[in-house]
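Note that this complex is displayed minus one protein chain, with the remaining chains in position.
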Amino acid sequence: MANLYQSLELILPEIVLSLALVVLVTSDLILHKDKRLIPYIAGLGIAVTGAFVINQFNFSGFAFQTSSNTLRNYGMVAVDPFGVFFKLIVIASSILIVFFSYSSEEINKTIDRLGEYYALIFGMMLGMFFMITATDFILIYLSLELLSLSSYVLSGFTKLRDRNSEAALKYLLYGAVSSGLMLFGISLIYGLTGSTNLYVINSLLQVNSFNGFTFSFAVILVFAGIGYKISSAPFHFWTPDVYEGAPITITAFLSVASKAAGFALLIRFIKTTFVSFVDVNGAWALIEIFDWKTILVAISILTMTLGNFSALWQDNLKRMLAYSSIAHAGYLLLGIVVFSNQGLIAMLVYFVIYLLMNLGAFLVVMLVANKIGSEEIDDYNGLGYTSPLLGISFAIFLISLTGLPPTAGFIGKLYLFIALVDAKMITVAVIALLNSVVSLYYYIRVLKHMYLIRATESTPAVVSSFGNKLLVLIIVIPVLVLGIYFSPLIDFAKRSITILGL
Amino acid sequence: MLQVGLTHFLVVSAILFSFGIYGIVTRKNAVMVLMGIELVLNAANINFIAFAKYGNFGFSGQMIALFVIILAAAEAAIALAIVLNIYKTFLSVNVDEIDHLKE
Amino acid sequence: MSESLIINLSVLILFLPLFGFTTVIFLGKKFPKLYLFEVAILTSALLLSIFVLYAKLTFFNVKDIIAEFTWISMNNLPFGDVININLGVKIDNVAAIMLFVVNLISALVHIYSIEYMRGDRYYTRYFAYLGLFTFSMLGIVITHNLLMMYIFWELVGLSSYLLIGFWFHKKSAADAGKKAFIVNRIGDIGMFIGILILFTNYKTFTFDVIFEQIAAGNLPFGSEAWLTAAGILVFMGAVGKSAQFPLHVWLPDAMEGPTPVSALIHAATMVAAGVFLVTRIFVMLTADAMLVIAVIGAFTSLLSATIALTQNDIKKVLAYSTVSQLGYMIMSLGVGAYVFAFFHLVTHAFFKACLFLGSGSVIHAMHHEQDIQKMGGLKKKMPITYWTFLISTLAISGIPLTSGFLSKDGILAGTLAFGKLTGHWLIPITGFTVAALTAFYMFRLVILTFHGEPKDHHKFEHAHETPWVMTAPLVILSVLSIFIFYTPNPISPDAGWFMKNWVKTPTQVVPDNTRYHHMVESTEEAKAEIHGEIVHSVEYTETMHWAHYPAMLMSLIVAGFGILIALIFYTWKKVNADKLADKLKLLYKGSLNKWYIDELYDKTAISGTLNFSSILAWFDQKIIDGAVNGSAWLTRVVSKFSGWFDTFAVDGLVNFTAFFSGFVGFSFKKLQTGKVQTYIVFVIFSVIILLLLFKPF
Partner (left out) sequence: MVGFPILSLITFLPVLGMIAILFFPKEQVKPVKYLSLVITAIQVVLAIVLLSNYNYSAAGVYDEKSFQFIEKFRWINITGLSWLGNVKIDYFMGVDGLSTPMVLLTAIISFIATLSSWTINKSVKGYFALFLLLDAGMMGVFVALDFFLFYIFWELMLLPMYFLIGIWGGPRKEYAAIKFFIYTLLGSVFILLSMIGLYFSTTETLADGSKVYTFNMLAMMNPANSTQDGILSILNPNNLRFAAYIALFAGFAIKIPMFPFHTWLPDAHVEAPTPISVILAGVLLKMGTYGILRINYPMFPEITRQLMWWIALFGMINIIYGALVALAQKDFKKLIAYSSVSHMGYVLLGMASLSTSGINGAIFQMFNHGTITAMLFLIVGVIYDRAHTRGLNDFGGLAAQMPVYTGFVTVAFFAAIGLPGMSGFISEALVFVGSFGVELTRILAMVSTLGILLGAAYMLWTLQRIFFGPLNEKWSSLTDLDKREYAMLVPLALIIIFLGVYPSAMLDIMNTSVNSLVNFVSGNIDSLTISGL
């Protein structure tokens, strides 16, 4: 029983989160008149969870240990700095999303269903939390589904326009299929190894060999499931449509939080399942059964190229940002293909920065959409003159997304490229660099519309409330500061690379 | 008389899986597509149980199957709700006509 | 009397005109009277230079006074040592004399211009420019090293550019200025490369140091060929400035400038700078280089003399005669008659300046009529101009008792000796032919202008003698064309102080085997046998003595012959010039049209360059900056795709990438059909593809 008690202690954040969810639902039932209170409750809930998560930092252990029939002990849930890092990412983005939603016209139109909205967001968070920590296929699958189900609903939450429900349906079908494939893959792995626990599978892989074909098939199926979550090519097709269709707050949330969860899962999956040991230089030794390196290199290059090049054509900013987030998924994958702690650090760093700049960009788009109800690029003509603050911050976000100094985006890219060069993967680095040049085309194009085309009387003056201004600044300032002084970030990332086991 | 072995189960599940995929890809009616998804999930279930039984992995396989069934139910519920919503807006559940978001 | 005084004075002389220039150019607008200040400055400079000349010749006759300072000093890797680029002044007799000559003519021209340019819109600016020119010219004269020579060389070019184009509102004038500068630049490039060769080898620009090095047997890049090349290349500068063939084309056009300017720059001083340059580098010229120089000189003098025969513009005739006389000097340097070349440079400066100023006063009187066919009979109207003009004409034609006779005779003697010693007889023959031609066309000029009946009576009536400020310079210059200033004995220049005491032929420094045999120094014993001055070698000196009288005689004959023909044609009208012209139509047309050399250049070099450049420009825009129809087609295609792209289609490399990325993006975009089932199919297929690609077996 001590075991169980200990486990519960370890998953305290998740428990708190669930409690917050319950509170949210009940309070939704209680106050039907005025839902204005709901966001605050939600924010509070997230904050408290965040506190517990931080409390977990530098603290690691297995929850629900099933340490029978093996030398090493392992469990279904691994609590480790790595997980905490991603949980914090999720927390941060959720808080921001709450703020976004608070000032989003779209959401406020459906004020009476605010309770469900936040409840579902909490559901997503719960799913992410477990995805981040899960080390057992069952839990992985369940958490993935939990995340997906809530996000299906959310993506179609505001039935204001037909595109909402369309997004929901597409997301649903696509997601269901990929999770189905994943499940089938899991079943095959289960058949081959007789276990669903990553650690067991890892130890088995190290000693005896399996039917390579079946195993690879299974692994690829599993990867299809994860790849759809991180929207990496060729499993990204849902992304543009859903991002465009879903309410913008949800789009932002999907583009950061669920991506984060997906990446956490992918890394943990690969690291715990396929890495035999980590040498002194922090390089990961892969088990010779599945060629992750090649496949990931190919996929990351494909992803970033496809994302960038397709983005060239988009006139809808939400859709453009969707493609740009695909491209960034490609960059992030670069952090993994190095298969070393260095790469991991680079990737974590990039993720923090990505969170800031991407959410920032979405925030600006949202604020503008609040005013003019459109995300078409032509409606941005001369915006830089009518609303300077938004213009300048948007410019900074886009420059950061391009990866030019002195913004944080440059540091992120720099670290990725450093990792690549260190791993002697020059060609990949060159391709990535050229990609970032291409990306300049479509980012700069927005600037062109905002500044080079003069304001007309039709150009709206987006005068956002003080709160929103503050929100924008809260995101802009770190983007600039991290571009100049980034050691704390690196230190943070460095301390977060310990993944349990090995 | 012939002994039913692991292979048979696997063959069945493989066939189910393929049918599922086929249905997903070809059916125009959203509900039928969902059926296809159910097939895929059940194919997986069969695998789990069969492996558990013939590989002497204990009861973990059956356990997973139960989880999956429950999930499938939940998924179906949400899915149908969304399809209803689609019907409201598009007055059809033909997935081919639901392509306003593209390129 | 100290050396430093002379140095300081000459530097002062150098900078006085610059001071004048700056003051007048900046304050001229406020104080229109400042031109007088400029004139005053020049006069004082003249007085100083007279003093310097006197001091130099009396106290330091045989000594060269040198002063220099380090201008730029820098390390000189990879060769290890340190470069010191010095600027310096060298006052030897030649420089001192030139100082005087330049200042004198400049001052006279200043005075002359007061009347001639009166009422011009940019009156003061004109004097400023004159000051600038004088400064640059004096710089050339007193410099002690090649770099400084080149610097002032270019500055002279600048001031000549400004003065030729002084009436810039006349397109022809502006063109002429441009032409002069650019044609000179061609020569300068050669000169510059020559300087580079010398500097690269000797790490200095200073004349004496370079000569010492060569004398020490240290040849450029260790080869005589390079030495010759260096000589010829530096000489190219002279070809440009002294308007030698093939770069002579700019000088006649330069007559677009005001006539006093032509007198100062394009007759007396600047064009002589080329000759002066050659005298400076004379000692380092190899036999081959000298031959080239001689041939170019001879050919130029002949060519331009033939052109001068038929010109009707009074200034054009004088211009071509200038070119021809310069050719004379160059030739004489080429044949080694150093002293006579310099002598002729001085005498020519005086009488040619006088001729130009005379023509100026004629033009002034005739209200800017320059066509000699429309003149005539001006003798009565303007006697002073006529007489001075006549004296100068006699001088240039080489009639005894004139300075021209002395210098010309010397040159001819030199060529004759050269012919005898080397067998290059063509050169002396050319020399004499040119002498005849010169006499002819100069007298044709005089007769048509001053004698006979006036053709244009209206203009003739208004013609009048010019005021004294204009005639006084004429008088002074014509007087200076009398022999007495140079030698007591009118038939032997050698007897004169000019040759005897002032100017000496320097000794060659190039290795013996690269000199003409007769320029190899004889041993002291051999020299001791005959008394008197030994130039180069005993052999050469003897030949010169032999050549002296025959040359004199022949030059007299040919000159007389030339004058006679002129009289027959134009005074006694025994032969009708026009008829003769018809007979020799081809020759006449050729000579009249300057043998079509300008046209040739226009057709080939100039238009060639321009066409090439426009082709390149096209290439730059279309090919390098984006394939021709490529970018057009591409922009069309692209603009079909989306509106922004065509404004966005960056051409060239970037253009291509833009198009490429656009295209790729477009095709990627096509994948996004919006049909969820298609997506799922993609997923299934990609799973299979991945499996096939990365199967571990």
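Letters are used for the chains, namely A, B and C, taken in the order the chains are written, and counting of residues starts over at 1 for each.
We take it that a residue touches a chain if its C-beta (ideal position, glycine included) is under 8 Å from a C-beta of that chain, and two chains touch if they have at least 3 such contacts.
Please read these numbers as outputs of a predicted model, since none were measured by experiment.
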Which displayed chains the unshown chain touches: A, C
Residue, one of C:72, C:568, C:584 or C:693, that touches the chain absent here: C:72
Of A:100, A:394 or A:486, the residue in touch with the unshown chain: A:486
Hidden-chain contact residue, picked from the options A:8, A:54, A:421 or A:461: A:421
Candidates C:64, C:115, C:154 or C:288 - the one touching the absent chain: C:154
Touch with the omitted chain, as defined above, among C:489, C:576, C:609 or C:667: C:609
Residues in chain C touching the chain absent from view: 71-79, 83, 147, 150-152, 154-155, 158, 161, 165, 168-171, 173-175, 177-178, 181-182, 185-186, 188-189, 192-193, 196-197, 199-200, 609-610, 612-614, 616-617, 620, 624-625, 647-648, 650-654, 657-658
Where the missing chain touches chain A, by residue: 281-282, 341-342, 345-346, 385, 399, 404-406, 410, 414-415, 417-419, 421-422, 424, 426, 429-430, 433-434, 436-437, 440-441, 444, 447-448, 451-452, 485-487, 490-491, 494
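To be clear about the criterion, only the chains that are shown with their structure count from here on.
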A-C compared against A-B, more contacting pairs: A-B
Far-end chain from chain B, centres as C-alpha averages: C
For chain A paired with chain C, centre-to-centre distance based on mean C-alpha positions, whole Å: 80
Residues within chain A bordering two or more other chains: 169-170, 173, 177, 181, 240-241, 313
Residue list for chain C, restricted to those that touch at least two other chains: 669, 672, 674, 676-677, 680
Chain C residues within the chain B interface of the complex: 669-670, 672-677, 680-681, 684
For the chain B and chain A complex, residues of the former touching the latter: 13, 17, 20, 24, 30, 33-34, 37, 40-41, 43-45, 47-48, 50-51, 55, 57, 60-61, 63-64, 67-68, 71, 74-75, 78-79, 81-83, 85-86, 88-90, 95, 98, 100-103
Touching residues on chain A, where the partner in the complex is chain C: 169-170, 173-174, 177-178, 181, 212-213, 216-217, 220-221, 223-224, 228, 234-235, 237-238, 240-241, 289-291, 294-295, 298, 305-306, 308-313, 315, 437-438, 441, 445
